[in-house]
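Every protein chain except one is present and positioned as in the full complex.
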Amino acid sequence: MRKLVKQRSTKRGQPPGTLHHVGEIRPDGAGVTVFDYDEGSCSERTVEGPEACRALRDSPTVSWINVDGLHDVERVRGLGEAFGLHPLVMEDIVNTDQRPKLEEFEGYLYLAAKMLRWDRDQDELTIEQVSLVLGPKFVLSFQERPGDVFGPIRDRLRSAKGRIRRMGPDYLAYALLDAIVDGYFDVLEHLGDRIEHLEERLLSRPEPGVLHQLHRLKREALFIRKSVWPLREVVSGLQRTESELIGGPIEPYLRDLHDHTVQVIDTTETLRDLLGGMLETYLSSVSNRMNEVMKVLTIIATIFIPLTFIAGVYGMNFKDMPELGWHWAYPAVWLLMLLVAAGMVIYFRRRRWL
Amino acid sequence: MRKLVKQRSTKRGQPPGTLHHVGEIRPDGAGVTVFDYDEGSCSERTVEGPEACRALRDSPTVSWINVDGLHDVERVRGLGEAFGLHPLVMEDIVNTDQRPKLEEFEGYLYLAAKMLRWDRDQDELTIEQVSLVLGPKFVLSFQERPGDVFGPIRDRLRSAKGRIRRMGPDYLAYALLDAIVDGYFDVLEHLGDRIEHLEERLLSRPEPGVLHQLHRLKREALFIRKSVWPLREVVSGLQRTESELIGGPIEPYLRDLHDHTVQVIDTTETLRDLLGGMLETYLSSVSNRMNEVMKVLTIIATIFIPLTFIAGVYGMNFKDMPELGWHWAYPAVWLLMLLVAAGMVIYFRRRRWL
Amino acid sequence: MRKLVKQRSTKRGQPPGTLHHVGEIRPDGAGVTVFDYDEGSCSERTVEGPEACRALRDSPTVSWINVDGLHDVERVRGLGEAFGLHPLVMEDIVNTDQRPKLEEFEGYLYLAAKMLRWDRDQDELTIEQVSLVLGPKFVLSFQERPGDVFGPIRDRLRSAKGRIRRMGPDYLAYALLDAIVDGYFDVLEHLGDRIEHLEERLLSRPEPGVLHQLHRLKREALFIRKSVWPLREVVSGLQRTESELIGGPIEPYLRDLHDHTVQVIDTTETLRDLLGGMLETYLSSVSNRMNEVMKVLTIIATIFIPLTFIAGVYGMNFKDMPELGWHWAYPAVWLLMLLVAAGMVIYFRRRRWL
Amino acid sequence: MRKLVKQRSTKRGQPPGTLHHVGEIRPDGAGVTVFDYDEGSCSERTVEGPEACRALRDSPTVSWINVDGLHDVERVRGLGEAFGLHPLVMEDIVNTDQRPKLEEFEGYLYLAAKMLRWDRDQDELTIEQVSLVLGPKFVLSFQERPGDVFGPIRDRLRSAKGRIRRMGPDYLAYALLDAIVDGYFDVLEHLGDRIEHLEERLLSRPEPGVLHQLHRLKREALFIRKSVWPLREVVSGLQRTESELIGGPIEPYLRDLHDHTVQVIDTTETLRDLLGGMLETYLSSVSNRMNEVMKVLTIIATIFIPLTFIAGVYGMNFKDMPELGWHWAYPAVWLLMLLVAAGMVIYFRRRRWL
Partner (left out) sequence: MRKLVKQRSTKRGQPPGTLHHVGEIRPDGAGVTVFDYDEGSCSERTVEGPEACRALRDSPTVSWINVDGLHDVERVRGLGEAFGLHPLVMEDIVNTDQRPKLEEFEGYLYLAAKMLRWDRDQDELTIEQVSLVLGPKFVLSFQERPGDVFGPIRDRLRSAKGRIRRMGPDYLAYALLDAIVDGYFDVLEHLGDRIEHLEERLLSRPEPGVLHQLHRLKREALFIRKSVWPLREVVSGLQRTESELIGGPIEPYLRDLHDHTVQVIDTTETLRDLLGGMLETYLSSVSNRMNEVMKVLTIIATIFIPLTFIAGVYGMNFKDMPELGWHWAYPAVWLLMLLVAAGMVIYFRRRRWL
C-alpha cells in the first residue's frame, strides 16, 4: 500500500539544492532516450552520458530527452548541469513527493505533474511523478521508472501523424501533459466502474466487505484529487505566462487542456460525493436489515415466552390444583395457548410490527 | 442507468483535433434541418450534404442549422469544414462528455450546454449535450438525437410570434439557451414533486424503499447540479464578451437568462439541502419506530421471565416442600404472580417506559 | 404546505416578455391604492384603470401606487405600459417565483424582495413577493394579495410623522424595504421562541414529535435563508448604484438597512446552527434513554434466567436425584438462588452497569 | 438563559432614528462618569445632565465620558444631541441587539462591540454591548450596566502608568477595545478549562450529563464566535480608515489588536472543532460501553437457555423415558450441561466475543 507520507527524514539538514532522492527505488531498466526531430526527419536513440545531450541543447531540431529512473541522482545532476538547470530544480526532480507546479526560470520552464495509472495486476492506483523542462529547442522529461502513457506520442513522432512534427517543443510539452490528463480519464473510468459495481452490490446485498472496498475507493479518490487540483493551476499558469517559450498557436490547445483538467476535477468531486453518499446508504441499509432480523427474532421469542409460562404453571406440583384433575383441562390449555399466540400475532400485525 | 464516467478509452492516444464520438450511439432519425428566415419570410427544409449548407453561411438571411445525431462523425466534419470551425471545436461537438463552456474564436462563438428532460416512460432524468455555434448570420446546433425542447421556438419562427424573426442570430442563440433553461425548471418541478411525495411517505410510514428513492433523487440532483453550475459561467461569459456577434439590444435578455440560471442553481441547492435533511429524518424516524417495537417486546419478556421462574420453583420435585401441601397455596401463587406482574407494569409506567 | 418548486410549466415556450402569472391565485380584495403627497399635503385614494395613474407619473408630488393581486395580468400590463416598463420587468412582476434582485433601467430601478410573515392562524411561515419600481417622482409596489407590513408607513404618511413627507421617492422605497426587513426580525423572533421552547422539551422529555417539529423549523429556516441572502445583494446594489434616483441624504439610511440585513442573515445562520446541533442532541438523548431502558430490562432478564435454570434442574424427574430427598434441600436451593441473584447484582454494580 | 433573538417587536413601525431600547432593563446603578485628562493632570467625577458634558466636547483636554445603563433613553438622547450624533447612531446605541460594526461620520467614528465575561456566580457567559464614539478630543462609551473590564485603564489613567496620558483619544479608544479583547482571552481560557475537564470525564466515565454540558459549551462557543468575527472587520476598518481621528503613532497598536482578534477567532474555531469531535467521541464511547454491557448480558442468557432446555426435557412426565430410571443419569445430565456451557464459552472466546 502506498505510504501516506513519503520518507524524507534522511534528507533533513541538507543545504537546499542538495540532490537527494525521495521515493521508492525502482532500478529496473533506467535509461535515457532521445527523440530528435523536425518536420522532415525524426531520429530515436538511447544515450548514456550527459555529454551526448549537451550537443542536442543548441541543435536547430527539437529534442525530447526522456529519463527513466530518478534514484540515479548523478545522472540527473549531469543532465541538469548540461542544460543549465537551477540546483533547486534538480532537487525537485529527484524528490518524488512534489506537488504539481509550474516555475519559470531564465531560459526554461519547469513543470511537475503526477502520472496516474490503474495497475490491473495489483488492482491498485499507481502514482508516478513526471517532471518536464521546456527550453527553446528541447523538452526534458523525468519519470520514476520505465513505462508511461506517452506511447501514442512516440508513435505520432515516428509516423509524423497529426501536426506534432510541424510544431515546436511547446506543442510537445502540451502533448505530454495532454497524455497525462487523458490517463486520468482512464483511471476515473475504471474508478467509476468500480463504484457502480459496488453500488449494485450495496443495494442488493450489503455485506461487510463492501465497507473495506468503500474505504479503499475513498482513499484512491483522495489521492487523485490531490494530484489533479494543483495541476489546474499549472495549466492556468501556462495559459497566463508571458514567457516566449509558449507560442501563440498553442493557445487553443492549452484552453482545451484546461477544459479537460476541469472536467477531471469535476468528475473526481462527483465520484467523491457519490462515495460519501454510499457510506450513508450502506450503513442505513445494513442497519435496516439488522433491525428487521432482530425484530422478527424478538417477536418469535415474545410469542413463546407467555406460552412457556402457562406450561410452567401447570407443571407445578401443588397438591390442590383442581384444574389438573379436570378431564378437558389439557386440550383447554392448548386452546388457551393458541389463543394467546394468535392474539399476539394479530396485535403485532395491527401495529405493523410484522 | 446513466454511466458515471463515459467511456473515452478508445479515444486515448489520438492527436488533438481528431474527431472521435464519445457517448451512446442513438441512430434513429438523425438528420439536418434548416430554418432560413428574415423579418418577412421563413423557409424550413431538410438537407443532406454539407455543400447545401455552405451557401447558407454567407446569405443575408439568418440560418439555423440543426443537426440530430452525433455518432455520424463525417457529417459533423463536413459541416464544420464548410463553416470553418477549428478542429478542437469539432472534437468537442462529438465528445458528449463535455462540460458546459463558452469559447470565442475568430468569426464565431462556441457554446456547449446540457439539455435535461424527465423521461416519463423510464421515470428517469435524460441528459443530452447540445452544442451551439453562433456566427454572423447563422446558428449551428448539434444534438445527440432527435427530440428536444426547441419546439416552441420553431413555432414562433413559423408564425413570426414575438420578436424572434425581427432579431439576429444572437437572439436565436439566446432563445435556444432560454428554452434549455426553461427545461431545467420543468425537471426541477418534477423533482420537487417527487421530493414532497417522498417527504409525506417518510413522515407517515418510513419504509426501506424510501431509502432507495432518496439515493436515486440525490443522484439526480447531483447530475443536475453538475450541468447547471458551469452554465452560469457560460451565460456570464456571454454577458461580458466583447465579441460583436452579441448585439446591444440582447443585453436585457441575457440578464434575464442569467437570473433564471441563478434561480435554477438556488432551487437545486435547496432541493439538495432538503434531501440531505430527509435522510437524517428518515434514519431517526426508522430508529425511533424500531426502538419503540424493541422496547415493548422487551418489556413483555421482562414481565414474564420472573413469573416463569416462580412457576419453575413450584415445579421442583423436592420431597420436603411444605407449600406444596397447603390448601390455598395454588391460588396464593397466582396472586403472587399477579402482584409481581402488576408491580412491574406500575414501575415501568412510573419511569415512563410504557 | 408551500410547494418546493412553483409550477411554471404552463409558461414554457412563451416568447420572453410574455406576461404569465406564476403562483397561487389569491383573488380576494385585489385593487390599486394611491398615496400622493408632498411636504404639505397627502391624498389617499383607490383607482381603477391605468389611465388615472398616467397623470401621477409626471406630477411634481411623490406618488406611491400600490397594487394588490398579481393574477390580474392585464392590470399589471396597463400600469406597466403607462409607466414605460420593459416587458421583461412586467414578466418578473407577475412571476412570483422570482429571486430578490435589483435591476437598473433607463429612468427607473426595479427591485424584487420577499415579504415574510408568520401566519399565526395556520402557525406557518407566509412568503409573499413584493416588487418595487422606483422612478423620479413615483414608487410602484406590487404585492400578491392584500395585507402587508406597510401599515406604519401609511400612518406616517397620513400623520406626517418622521421625515417621510419631506423626502423623495427614494426614501419611500427605503422605508418600504426597511419595513420588510423589520418583518424578518418578527419572524426570526417567533422562530427563536419556537426553537427555545423545543430545546427545553428536548432536554426534559425527548419525544418523537420533537423530530417533526425540528424538521419543520429547519425547513422554515431554509426558506428564510433563501429570501434573505439575495436581499443583501439588493441593498448593497442600492448603496453602490450611481443612478441619480438614489439621493445622497439617503446614504446613512441605506447603510443602516444593510446592517439590519446582515443582522438578519447572522441570526438566521445562528438559528440554523442551533437547529443542526439540536438534532444531534435529540438523537443522542433518545438513544441514551432507550439504552438505559434496554439495559435495565436485560439485566432483570439476565438475573432470572440462571434462577429459572436452577428451578428447572430440580424439576427433572430422574429416579436417582439424592438432593430431592434431603430434608433441607428446598430451603438450601432458595438460599442458592438468592446468593446467585445477589452475586450478579453486586457484579453488575461493581462494573457500573446498574 | 440568554434569549436567542432579542425582542424587537415593540419597535416595529417606528420611523428610523427613533430611540427605542431593545434588551433587558438593568436599572441598578446607572450613571455617567467622566475622566478628563492630559499629560499633566487627570480629574474624575460623576455628572448628571448632558449640559455638563457639552463643555467637555470642546475643551483641549481628552475627555472620556462613560454611560452605564441604556434603558434611560432620554439620557442617551441628551448626550447624543450635545455631541451632535446622528439619530441613527443614537438608535444603534440603545439597541443592544447590534452587530459589532464601525461607522464613520462627519467629525466622529461610531464603534459597537460585545463585551464578554464569564459570570462565575451563574457559571454563565455574559454578553454586554459596548458602544464607543471617538471624536477629536473625546471618547463616549455606552454600556448596558455598571461593571466592566475597563478597571485597569482607569488605574492607568489615575496613575499615569504607561503612555495613555500622553496620547490622544484614539489611543484611549484603542485601549478600551484592547481591554475588551483581553476579556475574550479570559473567557476562552475558562471555556478551554471547561472543555479539558469535560474531555477527561468523557474518556473516563461517559455519562448522560456530559451531553448537556457539551450542548451548553457549544452554544457558548457559538455566541463567542458571533461576537468576534465581526469585531475583526471593525479593527481592520480602523486600520484602513483615512479618518484623521486615527493618528499615525497608533498604527502598531492597531496591528497588535488585529493580531489578538485573529488569535481569538483562531482559538474559538479550534475549541469549536474540539467540541464537535468530542460529541462524536462521546457517542462512540457511550455506544461502546453499552454494546459491551449488552453483549455480556446476552452471552449469559445464551449460555443458560440451552441448559434450561435440557432441564426442561427431563422434567417431562412421559411414562416411557428410559433415561429417568438409569442410575447415573442425573450426574450424566449435569456433566452434559457443563460440557455444553464450557463448549459455548470456548466458542465465544475463540470468536473473540468474550
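By letter and in written order, the chains are A, B, C and D; residue numbering begins at 1 in each of them.
By our rule, contacts are C-beta pairs under 8 Å (C-beta built on N, C-alpha and C of every residue); 3 or more make two chains touch, one makes a residue touch a chain.
Note that this is a predicted model, so its numbers are computed, not measured.
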Inset, instruction - Kindly name the visible chains that come into contact with the excluded chain. - result: A, D
Inset, instruction - In the full complex, which bits of chain D touch the chain not displayed? Write them out. - result: 151-153, 155-156, 161-164, 175, 178-179, 182-183, 185-186, 188-189, 191-193, 195-196, 203, 252-253, 255-256, 259, 262-263, 266-267, 270-271, 273-274, 277, 280-281, 284-285, 287-288, 291, 294-295, 298-299, 301-302, 305-306, 308-309, 312-313, 315-321, 352-353
Inset, instruction - Name every residue on chain A in touch with the hidden partner chain. - result: 1, 3-9, 11-18, 86, 88, 91-92, 97-99, 101, 103, 105, 205, 208, 211-212, 215, 218-219, 222, 226, 279, 282-283, 286-287, 290, 293-294, 297-298, 300-301, 304-305, 307-308, 311-312, 314-317, 321, 323-330, 333
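One rule holds for everything that comes next: only the chains that are shown with their structure count from here on.
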Legend entry - Touching groups left behind when chain B is ignored (all other chains fixed): A | C, D
Legend entry - Copy-to-copy rotation for chain A and chain C - C-alpha atoms, rounded to a multiple of 5°: 145
Legend entry - Most distant chain from chain B by Cα centroid: D
Legend entry - Proportion of interface numbers common to chain A and chain B (over half same, under half different): different
Inset, instruction - With chain centres taken as the means of their Cα atoms, state the distance from chain B to chain D in Å. - result: 42
Inset, instruction - Please set out, as single numbers or ranges, the residues of chain A touching at least two other chains. - result: 315
Inset, instruction - Quick one: label the inter-chain contact graph as line, ring, star, complete or other. - result: line
Inset, instruction - Mind listing each pair of touching chains for me? - result: A-B, B-C, C-D
